[in-house]
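Take a look at chain A:
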Amino acid sequence: MDEILRVRDLKTRFFTEEGQVNAVESVSFDVRDGEIFGIVGESGSGKSVTALSVIDLIESPGRVTGGEVWYRNADLADEFREKRSEAVDGDFVDLRRLPKGVRRSLRGPSFSMVFQDPMSSLNPSITVGEQIAEAVEVQRRARANPRSTRSRTQGYGLGKYLVDSIVPGREYTSTESKERAIELLEQVGIPDPEARAEEYPHQFSGGMLQRAMIAQALAGEPDILVADEPTTALDVTIQAQILNLLRDLQREQDMSIIMITHDLGVIARMCDRVGVMYAGQIVERGTLGDIFENPVHPYTEGLLGSIPDLEDPSPRLSPIEGNVPSLLDSEMGGRCYFADRCPNAMEACLNSIPEYDTDSGEVVGDGANAEAVHTARCVLATREFDAAEALGDDYFGDRAEASDPETPDDAAEQEVVSDA
Partner candidate 1 sequence: MSFARFIIKRSLQGIFVVWGVVTVVFLLRFSTPGDPITFIAPLDASPELRQRIAEELGLNQPLYVQYFDYLTGLLTGDMGYSYISGTEAATRIFARVPATVELAVAATVVAIVISIPLGVISATRRHEPADYAATTFSLAGISTPNFWLGIMLVLVFAVQLNFLPTSRRPVGIVQAVEVLVLSGNYAGIVLWLQHITLPAITLGTYFTALVTRLTRSGMLDELGKSYVDAARAKGLPETLVRYKHALRNTLIPVITVLGLQLGTLIGGAVITEAVFAWPGLGTLVINSINTRDWPLIQGCLIVIGSSFVFVNIAVDALYAYVNPQVVYD
Partner candidate 2 sequence: MTDDRQSRVSRRRYLQLAGGAAATAALAGCSNDSGELNTETPAEGANDSAGGGGGGNDTDSSDDQNNQESGEFAVTITQGQMDSGLDPHDHRETTTDIIVMQMYEGALDRDREGQVIEGLAENYEQAEPNRVRLTIREGVTFHNGDELTPQDVAFSINRIVNPDVGNLASPQSDQLAGITEAQVVDGERAVDVISDGVNPMAIGLLASYGDVMQQSWVESNDNSYINSNANGTGPFQLSNYVQDERVEYTKYEEYWREPAAVDALTITSASESSTRVNQLVSGETDIIVNVPPQEVSRINSNESTRVEAVPSTRIIYNGMRYDVEPFSNLQFRRAMNYAVDINTIVSEVLSDFADATGQPTLEGFTGYNPNIDPYPYDVEQAEQLVEESGFAGATIELHTPVGRYLKDLEIAQAVVGYINELSNVEASVNQRDFGALAGELTTGNIEDMPHWYLIGWGNETFDASQTLIPLLTTDGALSSWSNDQFDQLVSQAGQTANADERESLFQEANQLAHDQAPWIFLNRQYSVYGASSRIEWQARRDESIKAYEIMQP
């Protein structure tokens, strides 16, 4: 299978009043055709920001500050081969080097997204059908124009909107789009789609709404669907239905899905390959088997330890102690960010840790060993734990206390910030 997306060294920063927050710190991963790639991590680990960065939805005060997002699209590559040779590599284009308008025009037909909370991800004051029809309309208009002019026609002006709102019979969405929207609703399993299309989001149940959300995301027949915690806000019974729906659709349409979740159960059920995120970094990635059977990073192990085992419920859940760090640039040292919570922290962990191929123990860098399947940002990928080098239990505790006299109150604040 070929990659459809290669993300390299992606960096996203938020510039808040408290200081710079490194929400995504040098993240690299690939997504292949027709696979489901999972990103898993605690809340605040930067998974959602990673997804949003890929499809260029980061808003001020945040900004993608570095890295490359290579997307395989032959048409696009041809178009820019002359104009921006540096942004083209074979069939791949680096989205980060394309004009903003082009990137925007890719949303829908190339990338699409399903959000965590369907209730808040649909506009409460516009009918569900209309919202889906909008998504259809965007694609219809895009297809009607050659790509070179697409970015311009995307600028659907305020004046036009006002005219459309005032003049009867003129709307942004056409009848065809509305009909297509109803088809989509049917496709995602919503009964009586014609009637439901006229309803507002608050008239839908959570599960139905998430289906509608998926219908909307599918409107553009995207190559890559980003599903950001698509089931978190739903009842357990509904969760399975939605996941099944996603999988069925993925197979039908042969698209790739980036599945973002904090729930290893979802990962286990859905994904082909997995990246584990912690503090803005992918600390370990590999196939489902690599991660579940053979975790290297103590954080991955910790995560796995925190899922209840259905077959053996007796062992106590062992959640990882401590909190996700603030990600404030000023407080991030050049060390393994997990060291302060890591049971196996050693002196070596106080240095900045690169990504290692777990098989060879070699550093995976730009180009070098890029095809490595199972990697981890952990010294344990290269060596065994050595109790002699272990850091004392209170090593970080003291430091944290000393550097921040206002604890514990301020911890709460930092959490808020890191959620940005």
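Note that in this section a residue touches a chain if its C-beta (ideal position, glycine included) is under 8 Å from a C-beta of that chain, and two chains touch if they have at least 3 such contacts; residues count from 1.
The candidate set was assembled so that all candidates are chains of the complex that A comes from, given by their letters.
Values in this document were obtained by computation on a predicted structure and should not be read as measured data.
> Out of the listed chains 1 or 2, which is the one touching chain A within the complex?
1
> Of all residues in chain A, which touch candidate 1 in the complex?
Contacts found on chain A: 52, 55, 57, 59-61, 104-109, 111-113, 115-117, 120-127, 131, 134-135, 138-139, 142, 154-158, 161, 172, 200, 202, 213, 216-217, 219-220, 226.
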